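To start, the structure under review is shown below, and the notes come after it.
Note that one protein chain is taken out, while the other chains of the complex remain in position.
Take a look at subunit A:
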Amino acid sequence: MSIASRRRVQLAVLLGPVSLFLAVFFLGPLAIMMVTSFLAPGLYGGVEWTFYPHNFGRILGFADPMFEDFDPVYIAIFIRSVKIAALTVFAALLVCYPAAFCIARLSERWKNFCLFLITLPFFTSLIVRLFVWVLILRQTGLVNEMLLSSGLIARPLDLIYTDGAIILGMVYVFIPFMFMPVYASVEKLDWTLVRASLDLGAGPIRTFWRIILPLTAPGIVGGAIIVFIPALGNFVVPAILGGAKVMMLGNLIEQQFLAARNWPFGSALAMMVMSVMLVLLLVYVLASGRRGADATLNR
C-alpha cells in the first residue's frame, strides 16, 4: 500500500465514525427541526405534513388568517429576550474587564491561580449556583433578612422574580465565558503602545479610547458573542429566578414542547434563536479571520 493511500485509510478511521455520529445525531436533528418548523401543527399535538409558513408568521406578523389575528406578544418576548441578553453581556463585561487588567499584571503563579478560581465555578452544578441566588434574593432571603433586621427597610423588597434577578443570575453563571476571551486579549496587549501614547501627550482617557479599547476589542467581541448566544435562549435561569412572571424565549419554547404540544411553533422559535447564533458567529469569523476565532475559542 502506498503511503498516501495508507494515510487516507488512517484519516478515515480517525474521522469516519465520529463524523457519521455527529451527522446523524447532531446535524440530523437540526435538519428535522428545520423541516418541522415549516409544517402545520396537528390538532392533537403531532404535525401535519403540509408546507405552513405561519409558524414564523405568528412571530413575525403574518399569522394564519384561518385561526387567529396576529398577536405581537411573541415578537415582544423575542425583543425582550434580546434586551435581557444584551444587558447580561454588558453587565458581564463591566464585571470582567477591569478584573482582567488586574490579573494580567500579576506574577505567573498568581495569574494561574486566579484563572483557576474563575474557571472552577463553571464546572460546578449550574442549578446549585442559581439556587444560591434564590436563597439570597427571595422575600425571606439573606439580603432582605439583613436589611430588615438592620431597620433599613420595613417590608421585604421584591428582588427575585424580576428582570434584574435574571440578569444577575446569568452574569453569575456566564462569568467564565466572558472573562476568558477578554483576558486573552488583555494579556496580549502591548503596553509599550500605551506608554508611547501617554508620552506623546494623550491623557489616560484618550489613551483608553484610542489604544487600549481597540486593541482589546477582539476579546470583548468574542466574549460578548459567547455570552449572548446561551443567554438569548436561556431557559433555566428564568425558570428559577424569573418565576412565572418573566417570560423569555427559552421558557416559551419549553412551553410549546412540553405543555402546549405545538412542536412546529416551538421549532420555529428555536430556529430564530439558532439563526441569531449563526449570524453572530458568521460575522465574528469573517471579521476576525480564522486565527482570532481559534484563539478565542481555544481558551
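The rule is simple: a contact is a pair of C-beta atoms (placed from the backbone, for glycine too) under 8 Å apart; a residue touches a chain by one contact, two chains touch by 3 or more; residues count from 1.
Going forward, contacts and distances are computed from a predicted model.
A chain of this complex does not appear here, and its UniProt-recorded name among "Spermidine/putrescine transport system permease protein PotC", "(2Fe-2S)-binding protein", "Cytochrome c-type biogenesis protein CcmE" or "Aminomethyltransferase" is "Spermidine/putrescine transport system permease protein PotC".
Interface note: of A:Glu68, A:Glu145 or A:Asp190, the residue touching the hidden chain in the full complex is A:Glu145. In the complete assembly, the contact with the undisplayed chain comes from A:Ile136, out of A:Ile136, A:Leu157, A:Val194 or A:Leu215. Across the interface with the omitted chain, subunit A contributes residues 7, 10-11, 14-15, 17-18, 21-22, 25-26, 28-30, 32-33, 36, 95-96, 98-99, 101-103, 112, 114-121, 123-129, 131-136, 138, 140-142, 145, 172, 175, 226, 229-230, 232-236, 239-240, 250, 253-254, 257, 263, 266-267, 270, 273-274, 277, 281, 285, 290, 293-294, 297-298.
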